[in-house]
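Only a single protein chain was left out; the remaining protein chains are all shown in position.
Naming follows writing order (A, B and C), and every chain is counted from residue 1.
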Amino acid sequence: MARNRSFLRIGETAVPGKSRLFLFFSLAPAFAFILFFGIYPFLFACFYSVRSFYFGLNVDNVFTGMSNYHNSVIDPLFQYSMFVTLVFVIVSVGLQLLIGVGAAILFSVIKTKAYKYIQVFLSLPLMMPPVVTGFLWWYLFNTDLGIVNYYLSYFGIMPRNVNLLANPITALASIIYADVWMWTPFIMIVTYAAIQSIPNDVMEAAIIDGAKDRHLIRKIILPRIKTALLVVLLIRVIDAFRTYDLVYVLTGGGPGTSTQVASLEIYNTAFLKWFLGQSFAQALMLTAILILVGNILIYLLRRGV
Amino acid sequence: MVKVVLENVGKVFKSSKEAKETIAVKGFTAEFPSNKVVGILGPSGCGKTTTLRAIAGLDPPSEGKIYFDDKDVTYLPPIERDAALLFQFAVVYDNMTVFDNLAFPLMVKGVEKEEINKRVKETAEFLGLSNILKKKAKGLPAGINQKIALGRAIIRKPKVLLLDEPLSSLDPESRLYLRRELKNVIRSMETTAVYVTHDQSEAMTLCDKIAVMNEGKVHQYDTPENIYMNPATTFVAWFIGEPGMNLIDCSLEESEGKYYIKIDGVSDVSFDVSKWSDILKKSEKIVLGIRPEFITITKAYKKNSMKGKCLVVESFGSFALLDILTNCSPNNIIKVKTPLSDDLPKVDEDIYLKFPTEYIRLFDKKSGELRVVMTE
Amino acid sequence: MKVSSLIKFVLVALVTLILIAYFDLPILVMIITAFKQRADIFTPVPKWIFTPTLKNFADIFAGTTTMAEGTLAIRNSLLFVTISTVIAMFIGSLAAYGFSRFKFFGREDLLFFVLSQRFMPGIVIVLPMFVLYSSVGLRGTPLGLILLYINAALPFVIWMMRSFFDEIPREIDEAARLDGHSWFTIFIKFVLPVARNGFLATFLFSFIFGWGEFLFALILTTPESWTMPIAIVNSRVSSEILWGQIAAYGVISIIPVFIIAVALQKYLVRGMTLGAVK
Partner (left out) sequence: MAKLVVENVTKKYGPALTLEKISFTAEEGQITVLLSPPNGGKTGICKIVAGLDEVDSGKVYLGDRDITNLEPKERNVSMMFQKLALYPNMNVFENIASPLKARHLPPSEVKKQVEAIANKLKISHTLYRKPGTLSGGERQRVALSRALVKSDAELYILDEPLTNLDAKIRASMRAEFKILQKEINQTMLYATPDPIEALSLADKLIVLDRGKIVQQGTPEDIYRNSVNKFVATLVGYYPINLIEGSIIERGKKIILQTDAFEIEISKLRNSVKDYINSKVTLGLRPELLNIAKTEPKTQEPSDLFYIKGDVFEFEIRGSDTVVYVKINDQIIRVLESKITKYDTGMTVWLQFNLKDIYLFDAASEQLIR
């Protein structure tokens, strides 16, 4: 019975010699990469996050305990960047969820055959390189040339010469707007697919039972796509926490530091102050948040979507 | 309590990819009498489920009309037809309790709470589900699931009950059990039931009338006995019965003013068919059909019997199934079903087959249609 | 009955149109701008009708402007991303096959460890690599970036390919083993061909992700090894913003991606959720 606990199995069975060799060689290259490019940087960051490590500057690289962490936490700039990130994540992902799920339900309830083609059009923003997206919106929000300003003033919503990216509130709103533009299709498409994966039988049975659209949505559709929704939500939350490129291009963190999200703040600590030690500390704190969210996601994935 | 009338119902599926059309059902015309169970029987892909879905209103037919009594329902949505449908794989709403499952059809209609409670209780009682009403419907055995689905179907007392192979996904034991249950329910409910299945014993036991389908066409719509005794086409002859009819090529021959059927490739077997010569003369080629259970075997030669070699003997408790190698065409193996006895032929033994005249059916080879029933 | 379904149709059509306008109009504006003359861009009122020109594209390819790095960056992007994706596909598929076919102690944990790499903030990886590359001279080299890109693509490839392999009945492998084939032959000749659609989809997704990658390239490239996103960002630095050329550049950058996107519609959801939602 001891062999029952064998480490290596094919399907339900312990792996015999030659198969074991193949298993090793199948995993080895990938793990060589992941260990080196995943684990090494992480350990490196951990090690230097507790040292006064300045890159290229003539500063003593010494152990400083938790002071990098401490200084980051009490740094108003870092605090503010975490706050902006949080606002960005909540508002942006919230809007995406609202519009995306709504559109997905609409399309599934009307059962249009054209969805296939509609999806192609709606998925385009998703495929754009983020930098191009950032640029595009930078152009669209441009005071003199952008169509956003033009049409907003055309319909009398605001004067033409307001620079939306120059005001802390509207700048953040603009970033959120662009992010919603970019990621809502993701939520919509995934939700739509989740709804489609509800067995046809179940939907038809409910229809035969006399269910109307609102019953279908409330009693059949929503309960069955719960988990899938949570998964996309978490993926979005994690990615939104890491957002870098869009903000970098659109506002560069400005005006001032008003849209300085966490990734940008860390980047600046590293490449403006060249204080890599502190930037590691900040990065690891961000990682900690992501690990927390990620673990919930992993728990859900393990339970099965 | 309505009669369902299908008038020349047809369904064509268009595949946008290959610009190809698949004819699923063609010219289905039949009347399903009220308060009876009608079976639609056929191999998979014969169009039986398509027909059922058209009656349910899930996919309207591409041609023809469907009436419930005199009302044209061809294009009505399911909700307005008052028909219930049971799927092959039982559908339960597994995020709800059993109670909520049963209550669902009433709830969406906006029936009063008290009335719902009462009817759910009644239905649960009737089907023996009372003790699990509070359970989540998830993870119950398939047999129970199908019962819940059945409960959901009958709780709103539908006029028409449609069943799409509801038993085929169950294990044999619960299948037998649920089959009897189903029979009770249908009898006590006064509803017109349409039962789709590929399993002939299910159709034969449950249904008052059966429509046998193949490749979109109805081959025969008749009582189970007639379908068994006088199959309308060679397909029905082959499909019904376990095993189905032996189908043997023959030719019509004339001698001294009399007409005989002779089996191709066998010289000394013939049957007098003078009485039907007018009908048979119209056929280019004739197929003789005889059920394995009606063939008699002897070890010694008798007049008008056919020689064969026994290839396979399978004994089945009370009877045996023999595969006999003969010179017949198109298939040189004739199946014989015979009661188990001590002088059963052995493998490789030569035996003689005799076809009792009254069980012989003659078909037209080209159209496959039944031409002559040799009973008098 | 008829009237209500007509209203429903109109309503839905309207919402669909609004959604398409919301999501595709900005892209349309970019495409239009790419074909505009300078004079047509700098107008107070957006011009929807104008005489199109190919000058912006021609300038990029001729290198006659300040965006001389343009064609180089296009070439770099194509090269780095293709090479890294191809390598990641093979390494990753092999590992995915191992994960799919063998049960071994800690398999699940290992798989989720792989997944966690996908959710690591890029900055945590790139800063240490910046230090390391600086010291070993890999900074600014194609090799350095390609290695990082391979690593970045691996979690995605492993998870996607595993979900495709899981759909292939184990009996295929077992039958091939009984036929007497070796594991490696089974993987290459029996399993991979069956998963070829999934393989292609995974490849294309990885390509798209690599194509749009920004942070690693920003920190680890020099003008000779700039990729397209970096070239675009840096074009803003010049004294006058060449809107037409930047738009043309953007159009070039989205062409391969859009072609792929149309081809990938069937696998879109799977790719975006690492196979978690099918």
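Note that in this section contacts are C-beta pairs under 8 Å (C-beta built on N, C-alpha and C of every residue); 3 or more make two chains touch, one makes a residue touch a chain.
From a predicted model like this one, the values you see are computed outputs, not experimental measurements.
Only one of the listed residues, C:38, C:55 or C:181, touches the absent chain: C:181. In the full complex, subunit B makes contact with the omitted chain through residues 43-44, 171-173, 176, 198-201, 204-205, 224-225, 228, 239-244, 291-293, 311-312, 314-319, 321, 323, 333, 337, 339, 347. The chain not displayed touches subunit C at residues 169, 171-172, 174-181, 185, 190, 193-194, 196.
Basically, only the chains that are shown with their structure count from here on.
Viewed as a contact network, the protein chains form an open path, each link joining two chains that touch. In terms of their C-alpha centroids, the spacing between subunit B and subunit C amounts to 55 Å. Inter-chain spacing, taken between the CA centroids of subunit A and subunit C, is 15 Å. Residue positions of subunit A touching 2 or more other chains: there are none. Not a single residue position of subunit C touches two or more of the other chains.
Residue ranges of subunit A in contact with subunit B, taken from their complex: 199, 201-202, 204-212, 215, 219-220, 223-224. For subunit A in complex with subunit C, the touching residues are 7-12, 15, 18-19, 22-23, 25-27, 29-31, 33-34, 36-38, 40-42, 44-45, 48, 55, 103, 106, 110, 112, 114, 116, 118-132, 135-137, 139-140, 144-145, 147, 150, 181, 184-186, 189-190, 193-194, 197, 228, 231-232, 235, 238, 241-242, 244-245, 248-249, 263, 266-267, 270-271, 276, 279-280, 283-284, 286-287, 290-291, 294, 297-298, 301-302, 305.
Looking at the complex, you find that subunit B touches subunit A at residues 56, 58, 77-79, 83-85, 87, 89, 91, 93, 95-96, 104-105, 107-109, 149, 152, 156.
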